[in-house]
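Just passing along the structure, written as structure tokens.
All protein chains but one are shown at their positions in the complex.
By written order: A, B and C. Residues from 1 in each chain.
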Amino acid sequence: MVAALLMLTLLSGCGPEVRAPNTEQSENEPGWTWSDERVAETVNAVRAGRTLQPAEWPDGARVAVLLSFDVDNETVTGLRYGDATVGSLSQGQYGARAALPRVVGLLDREGVPASFFIPAVSLVVDPSQIGVIEAAGHHEFAVHGWIHELNSSLDAGTEQALLQRAVDYMTEATGVRPLGYRAPSWNFSPNTLDIIREMGFLYDSSLMADDRPYEINANGEATGMVELPVEWILDDAPLFNPRVDRYANPRDVLQVWKDEFDGAYAERSMFLLTMHPHVIGHRSRIVVLEELIRYIKAHDGVWFATHLEAAVYVKEQAGL
Amino acid sequence: MVAALLMLTLLSGCGPEVRAPNTEQSENEPGWTWSDERVAETVNAVRAGRTLQPAEWPDGARVAVLLSFDVDNETVTGLRYGDATVGSLSQGQYGARAALPRVVGLLDREGVPASFFIPAVSLVVDPSQIGVIEAAGHHEFAVHGWIHELNSSLDAGTEQALLQRAVDYMTEATGVRPLGYRAPSWNFSPNTLDIIREMGFLYDSSLMADDRPYEINANGEATGMVELPVEWILDDAPLFNPRVDRYANPRDVLQVWKDEFDGAYAERSMFLLTMHPHVIGHRSRIVVLEELIRYIKAHDGVWFATHLEAAVYVKEQAGL
Amino acid sequence: MVAALLMLTLLSGCGPEVRAPNTEQSENEPGWTWSDERVAETVNAVRAGRTLQPAEWPDGARVAVLLSFDVDNETVTGLRYGDATVGSLSQGQYGARAALPRVVGLLDREGVPASFFIPAVSLVVDPSQIGVIEAAGHHEFAVHGWIHELNSSLDAGTEQALLQRAVDYMTEATGVRPLGYRAPSWNFSPNTLDIIREMGFLYDSSLMADDRPYEINANGEATGMVELPVEWILDDAPLFNPRVDRYANPRDVLQVWKDEFDGAYAERSMFLLTMHPHVIGHRSRIVVLEELIRYIKAHDGVWFATHLEAAVYVKEQAGL
Partner (left out) sequence: MVAALLMLTLLSGCGPEVRAPNTEQSENEPGWTWSDERVAETVNAVRAGRTLQPAEWPDGARVAVLLSFDVDNETVTGLRYGDATVGSLSQGQYGARAALPRVVGLLDREGVPASFFIPAVSLVVDPSQIGVIEAAGHHEFAVHGWIHELNSSLDAGTEQALLQRAVDYMTEATGVRPLGYRAPSWNFSPNTLDIIREMGFLYDSSLMADDRPYEINANGEATGMVELPVEWILDDAPLFNPRVDRYANPRDVLQVWKDEFDGAYAERSMFLLTMHPHVIGHRSRIVVLEELIRYIKAHDGVWFATHLEAAVYVKEQAGL
């Protein structure tokens, strides 16, 4: 069991969590012994409901482009599991010290807004990041847990308390109450949806049932919660950790991202890309982000927006 | 042992099963202690027999092109092993919601038939997929287990009962009795061949002894069962799971598929490619399938067929 | 411990063995507690001695090109560890049925000799391979163990007995006594060198201390045994197993092999490439071997030879 946990840690690297096999898996009942009712209940507990893809984007734009940055820093390189080392913390510090200014500098030079999903402890450790993000005046602060805790494995009380602590801290530190949530595990516990509804979040950006915004249903009932879906292939972390995970040539990844954008443009839908300052902020990767932004800007009818702006817009369009 | 099971789960990702090391392996007798008779019996239990490669394909075509889609959806992202989470199920829902319409739309625009190998539960969860597949009138429904159960690890009774349940459900739901079988594990248990023979399947598409169709022998005797062989390098799943498996540049994979087609064309044999809607249906991969289809269509003498049409043809040509 | 063994099996895939961490590792004494004498004895037990790089190759050729094929087939896909399944055996059968004729056909069309390192059981399972290899009249039969046993983990008696059985079988089956040895594990047990010296092998091709042929020393003494070194980057197996290992674009691998050849050509040394019929024999890889052979043949001063011819030549040149 310990070995299994270690392997998970190793494989999960510095990015969001891999879908963790249930560590009681050997006690799971395999699906072929389930009743049809149990399958239906399980599938419908939290599920994509009606599409929130608008007929068109603001000002007749063809496509919405949403860039997000998960500012994980030291929280994923040692703090969340309490296994920090000098070396692992130095990898995390790179995010605030070297990478964030480079990333924000590029965004601001190009005049592009973005959403920053932040585990509150990243700001506790280095509060100077707030000013860096605030300077352009149009970036969004959103919540990514207290310390990048593995929310999907926590009991409801702990999960709620950590999230409340994060919201309180960020509201105080930035002066604005965050309205966007991204689960640190890119996954929900059985309680996550209830928690974020009760806390008044406007949207979530953690699930993967579509390329387009949708409303989340709970047990078949519409909840009004907007989902702005993510995808592992629209994430820099899984592919850029050459020591413990996988490593892709950044320029090959650029091609994938361009192809994803082209598809969104052709279908008049949405392109949402998640990055991490300590990952994309390296010199051999920032060139890829720069080229991607320029490629997108060379198209007519592109609406660059924060996740919050997009969530508000699709909610209004849907009459929610 | 638990750790080993977890690793297998992790490594097997969302695609068909990796060849699972026997979990009683420590009790296996290594091959160097076996008698020649035991080697021969083991090798011959189920083995490729005579080739069913026809002298030529219908209308003098040089090459048969068989496209298959394993419609796994939620069955492989949580249901089969009973370890579903909100996030993993959302990845499965992507298959029916976003990917299948995109895949079928492309096939139908290009006028190309395909075979859909479906774990019955995928249709139970979202029956609207039946209409999407049926619309063009020429796609094949085939069976891929009840819930993508790991058939190669089940006792004979369980394996048979699940497969019967799948066939009954699909016959009822689609109005046509499926005649093609693909093992969910891309592997046979010691009982699989007997089960599918007794249930009257016309062909199997799970094994890998050749690039060309062949007849399966059992203990050295011809069985009349047609094998349309698959291959991991002609499968989208192993290479496109950046979080837990491997990730290849889709355009590099396209080159491999073109090279495989070119070889089939030169040798006047068969090109069989397996995909999964929730894998190939992403925007950065559908462009690859589109380009592959156009590349193939630019050749003379190509016979696009369902697996069933190919199986019937090679059986007739061989006088089976 | 069982979990560890399973992981090794998984990771070692269908190719030669990964350097197996000693399963008693937790009982190993770490190197920082060793005496200098123990370090020296360990390092010198079996070690590269004087170079056998000749001043020039036959007829003044600049470079020797040695192609080898490890004909593993079913031995590595289920037989050696006694964990065969129907599916895994079908992957092995591909080697003899589809791949070997394609590989030998290419070699013979191009007029290039090669050495076939064969676990004897591969020939027991499908003796028709002997005729396929023999037809051109210049290919070499060499030994790769009885059943691809993990020789580096066996006691001396077992290792010797299996190798003797393999030599006896191959001598009988092919009519020629094999003089070349390649360890199934691409590694030596503490007894391997003694065993192959006593059995009269002329050369080994399993170790990696150089790009050029060398004489193996034992405890600092020259043994007269010729080593024709191999390398994982000059091997097709580690990179072409998309389901359980790694997957590289074949055309990228071609570039590496060309670069290795160019280096050998510039340094007037040796280019030794190991392949496996069931790996390189796929349609999307055989094109790479074909292009490599044509690339090499476009150079002047290339000596294509079997490993045996090269071993005899360098031995003579060195006055051994």
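The working rule: a contact is a pair of C-beta atoms (placed from the backbone, for glycine too) under 8 Å apart; a residue touches a chain by one contact, two chains touch by 3 or more.
From a predicted model like this one, the values you see are computed outputs, not experimental measurements.
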| item | value |
| --- | --- |
| Which residue of C:Gln160, C:Ser206, C:Ser284 or C:Thr306 touches the chain not shown here | C:Ser206 |
| Touching residue (missing chain; options A:Asp36, A:Glu56, A:Asp83 or A:Glu172) | A:Asp83 |
| Omitted-chain contact residue, chosen from A:Val63, A:Val121, A:Leu193 or A:Ala264 | A:Val121 |
| Chain not shown: contacting residue from A:Ala114, A:Ile147, A:Val256 or A:Ala310 | A:Ile147 |
| Residues belonging to chain C that touch the chain removed from view | 1, 3-4, 7-8, 11, 18-19, 21-23, 25-26, 28-34, 36, 39-40, 42-43, 45-48, 152, 183, 185-190, 192-193, 206-212, 229, 231-233, 235, 238-239, 246, 248-249, 252, 255-257, 259-260, 262-264, 267 |
| Touch residues of chain A, complete complex, unshown partner | 1-3, 5-7, 9-10, 74-75, 77-91, 93-94, 97-98, 121, 124-125, 146-147, 149, 158, 162, 240-244, 246-247, 249-252, 282-284, 286-287 |
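Going forward, only the chains that are shown with their structure count from here on.
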| item | value |
| --- | --- |
| Whole-Å separation of chain centres (CA-atom averages), chain A against chain B | 33 |
| Intercentroid distance (Cα basis), chain C paired with chain A, Å | 47 |
| Chain A residues counted as touching two or more neighbouring chains | 3 |
